[in-house]
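All protein chains but one are shown at their positions in the complex.
For clarity, chains are labelled A, B and C in written order, and residue numbers in each chain start from 1.
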Amino acid sequence: MKKILAVTGIRSEYFILQPIFDEIIKRNDLQLKIVVTGTHLSPTFGNTYKIIENDSYDIIKLETLLATDSLSGRSKSIGIQVMGLTDIVLREKPDWLLVLGDREESISTATVGTYMNIPVAHVCGGDRVVGNIDDSVRHAVTKLAHLHFPTTKENGDRILKMGEEPWRVLVTGNPALDSIRKQPDLTYEYINKQLDTELSIDKPFILLIKHPLSSEIEEAGEQMKVTLEAVAELGLNTIITYPNSDAGSFDMIKVIDEFTVKYKFIKAYKTLPRDIFVNLQRKAALLLGNSSSGLLETPFLKLPVVNVGNRQKQRQHAENIIFVPHNKEQIKDAINKAIYDENFKNICKNCSNPYGDGYSGERIAKTIAETVINTKLLNKQIVY
Amino acid sequence: MKKILAVTGIRSEYFILQPIFDEIIKRNDLQLKIVVTGTHLSPTFGNTYKIIENDSYDIIKLETLLATDSLSGRSKSIGIQVMGLTDIVLREKPDWLLVLGDREESISTATVGTYMNIPVAHVCGGDRVVGNIDDSVRHAVTKLAHLHFPTTKENGDRILKMGEEPWRVLVTGNPALDSIRKQPDLTYEYINKQLDTELSIDKPFILLIKHPLSSEIEEAGEQMKVTLEAVAELGLNTIITYPNSDAGSFDMIKVIDEFTVKYKFIKAYKTLPRDIFVNLQRKAALLLGNSSSGLLETPFLKLPVVNVGNRQKQRQHAENIIFVPHNKEQIKDAINKAIYDENFKNICKNCSNPYGDGYSGERIAKTIAETVINTKLLNKQIVY
Amino acid sequence: MKKILAVTGIRSEYFILQPIFDEIIKRNDLQLKIVVTGTHLSPTFGNTYKIIENDSYDIIKLETLLATDSLSGRSKSIGIQVMGLTDIVLREKPDWLLVLGDREESISTATVGTYMNIPVAHVCGGDRVVGNIDDSVRHAVTKLAHLHFPTTKENGDRILKMGEEPWRVLVTGNPALDSIRKQPDLTYEYINKQLDTELSIDKPFILLIKHPLSSEIEEAGEQMKVTLEAVAELGLNTIITYPNSDAGSFDMIKVIDEFTVKYKFIKAYKTLPRDIFVNLQRKAALLLGNSSSGLLETPFLKLPVVNVGNRQKQRQHAENIIFVPHNKEQIKDAINKAIYDENFKNICKNCSNPYGDGYSGERIAKTIAETVINTKLLNKQIVY
Partner (left out) sequence: MKKILAVTGIRSEYFILQPIFDEIIKRNDLQLKIVVTGTHLSPTFGNTYKIIENDSYDIIKLETLLATDSLSGRSKSIGIQVMGLTDIVLREKPDWLLVLGDREESISTATVGTYMNIPVAHVCGGDRVVGNIDDSVRHAVTKLAHLHFPTTKENGDRILKMGEEPWRVLVTGNPALDSIRKQPDLTYEYINKQLDTELSIDKPFILLIKHPLSSEIEEAGEQMKVTLEAVAELGLNTIITYPNSDAGSFDMIKVIDEFTVKYKFIKAYKTLPRDIFVNLQRKAALLLGNSSSGLLETPFLKLPVVNVGNRQKQRQHAENIIFVPHNKEQIKDAINKAIYDENFKNICKNCSNPYGDGYSGERIAKTIAETVINTKLLNKQIVY
């Protein structure tokens, strides 16, 4: 019976991890505890730890997020996190640490695992999102982690090129698809009641998720504004979820709040229940913004995407995505194309999907369970 | 005028950095502040911050080292360090962060630089020391740092293979050689007076430096014991400096103290002044243990090395080094060979030196001064 | 030349400290640095460090506030603060620490001063505000501090009874009155332009400041609601400033935002410039809520006060204050009395003022400058 200590710091990350948690729980050779930290414990970001608690997992709270949107606040929070995680690991004595992606939680957890000699399993490594510190952090975590579960072959190959030993790398697909696969269909009625909206099958609506870039913090508010102006001029129903807690997000939220007061057809939510969110993805005419789900999840759902700005630009993607700069007219044109251009809509319906088959969680849980913890696992060697 | 904030956590690291500091100070387009942290501020490790203070640098003290030799203590200290460094960077607003190697300070500093958008210059990256978490940490720092100053071509090539952009990498040689080059010769008389020893040109003596391995903590005391038994049986004058503050060091120090009480010809020192240490390297018959100076500095000095155990084993080295396991007889044989085998001594005298010409500091200072700080520098891209 | 390191964590506290800072700056035997921390560095609370920066003081930023309104968040922030303050004190080597009141900053600073052997001057000790942890904290700080500057004779007597040596205690009056005294008069026109209001001499308006109680966190939102309902039913112009960052404040802010959207005559501000605020106090018909300025400042200004709830209840006050529970009708009655009852208004005009003459800052600065730092000062003795 091996004990896995997973660490999650933000809602979006939790939704990718959750299908893995599900499969861990199912096995009788693994047990799971989850450290909830970062934005999960902040009312500003919707106290999303409650979602995890409601999902009946065994959680340990670790408050780390400083009440600032400065760069120093993020950096200092990592120190607070490393301190608290160390205390928890010392107490829990887990066999494995499990972490995902490229945020503060991943570098904190990988550092603690490395120094405390606990193997670290890393999900979603090898990816590439140019124009962001996330790339540096993700690759640094790869150099610290002991098992790698990249979502695509391209990402797995990148991990190998960085010198990781091949037996440490397993391409599993994106676990987020597992949860989309399993999510039951909801009616418009149900959704409208939950969100206080008037969505219907006759009226195309936009799902909008947009995060600030660490390299373009000063422009964050303006970038949100130009995007919402495009939406407002088109007069299309739009559902927004709030950006992540990165530097710049406060400015974005301020702009969102102004638009939702002014335009009734634009609605914003701090956070959305997972079942609602997936069904919105199924029913929306397009996904607008720069969310990573635009690349990762939409090919599985065959949903058109309009990606605004530099984020996600150089990442692996399918044919269902249109890239536009922060220019109102170009955004409007792209939205119109995604909704009305039958040719493009057809391409989307048949687009390729590099992100797997919706059975990633099972593969990851099985591999962790079956990997022997020994010196070979713990002593990493670069292959060249 | 660019401000450089360098971070150092341990004596051995400071001695490699110091020649760079010297060259930074000389330039009128750079200014320098040094954060002294980690073992530098611990009386157990000789309060070595005083060396840096005496060298007249402008220092900022940051206490981080927990009074434990547990793995958790090291891990938690990193959190304390990230918190304190962030506060200091917020206040100092440096243009560059400068850090070396693969210890706690390097991963802390690189993380803070990454999240606070300050470029990080990393010295001694790309190296490979199998059997230790240092490798993981060093390569993770490489993935975070913005300029790389590896000491050898082999190390530089390894950095390039990991996907770093070529313009970020400059092979400079090992800065420690700069300081060896500049160090004046001291007489036996002077050294004996300082150390309360009776060294002389007629009697070969051993310089012994041995550190614990993170993967062999439990054996640390025993490893030191077997090494000292070999020395004791040979009855050779031996000068020891204490191990680093890694897990296991307390056990090693206990063994050292037992042997120095028992054998007058074995002497141990918490720390040695740099000028004394270099002159001991020049005058010793061999360097024994597993110190990295055995690989890095001895080819420049043409000093024979007996490396005991797994540390340093797979690193790049010259022909002046004999590798032996923790076996008393094999250690004794190797010491005898290093002192008495004329053939081997001849090889040492003519050994190759991959670690440069003693002018590394100048190259590093110049490159930092001349590198423009812009988006290209700050937004790292992996080449594949 | 003695160096004073003052610590401030919240706007309200800064406004009381600022007149002392002014007098410190004026003296040529004292120099001042200010650590800005806590809510000052949070966008949620208006980034009020900028006010201090604009006042041209030499500030050191220390980010400590966690992005939560949980009790644990407050507690953990104190740990972060003690760590950061220690680093700063180690570096700055101040001769004195200066702190005020009963918030996190006061206990952190007094603890650091005690352990680092730096004398601590404490302003506003000896006060009593039942129904709040503030009392415990304030009295604990008194037991740690080396000089006490209570605002009233009653508070000074309480400090003496707690066993403090009499020579450590000087009743100075409330420094906040210094700044009220010095604040120039502003016209309605100017104020209306700044606040986007339509205040005038003919229309009585309410100034509303209400904070959550640590012992009544669950009721915080409801308490704000009943207060605002009273105001809404009377239809009186009302100017609100946001509550402090204590647990419960998020709920209060939510209620405030609902009312300001609904009623045009209710306006809320995250923070108000000091000159505007003082002039609103001079011009308002009454102060409503539970702000400490209701007790401390209004007798000097002869302004009627309606204090709602348990906060401030057992503190020393003058005759210009009406205490009411969280009952809408009683609040309305009290407001009407404060605005229209000529007899009560007359009492207010002639009320006593236990809080001093507006020259407290000068007394405090002088006493610190003239107190010799020796063993007698540093070794505290209880008198019984």
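Please note the rule applied: a residue touches a chain if its C-beta (ideal position, glycine included) is under 8 Å from a C-beta of that chain, and two chains touch if they have at least 3 such contacts.
Computed from a predicted model, the values in this text were never measured in an experiment.
Visitor: Of B:Leu41, B:Leu170, B:Leu295 or B:Ile339, which sits in contact with the chain we cannot see?
Guide: Of the candidates B:Leu41, B:Leu170, B:Leu295 or B:Ile339, B:Leu41 is in touch with the missing chain.
Visitor: Considering the whole complex, which of B:Ile20, B:Val35, B:Ile51 or B:Ile80 touches the chain not shown?
Guide: B:Ile80
Visitor: Of C:Ile20, C:Ile107, C:Ala220 or C:Ile240, which one is in contact with the hidden chain?
Guide: For the chain that is not drawn, the touching residue is C:Ile107.
Visitor: So which bits of chain B touch the chain we can't see?
Guide: Counting over the whole complex, chain B touches the hidden chain at residues 39, 41-45, 61, 63-70, 72-73, 76, 80, 245, 250.
Visitor: Across the whole complex, list the residues on chain A that are touched by the chain not included here.
Guide: Residues of chain A in touch with the missing chain: 60-63, 80, 83-84, 86-88, 90-91.
Visitor: So which bits of chain C touch the chain we can't see?
Guide: Residues in contact with the chain left out: 70-72, 74-76, 78-87, 89-90, 104, 107, 110-112, 114-117, 128, 130-133, 135-137, 139-144, 158, 161-163, 214-215, 375, 378-382, 384.
Throughout what follows, only the chains that are shown with their structure count from here on.
Visitor: Both chain A and chain B are touched by which chains?
Guide: Chains in contact with chain A as well as chain B: C.
Visitor: When you average C-alpha coordinates per chain, which one falls nearest the overall C-alpha average? Tell me, please.
Guide: A
Visitor: Which whole number of Å gives the spacing of the CA centres of chain A and chain B?
Guide: 40
Visitor: Between chain B and chain C, what's the gap in Å when you average each chain's C-alpha atoms?
Guide: 53
Visitor: Report the inter-chain centroid distance for chain A and chain C in whole angstrom, where each centroid is the mean of the CA atoms.
Guide: 42
Visitor: Quick check on chain B: which residues sit in contact with 2+ other chains?
Guide: Correct list: 80, 83-84, 86-87, 90.
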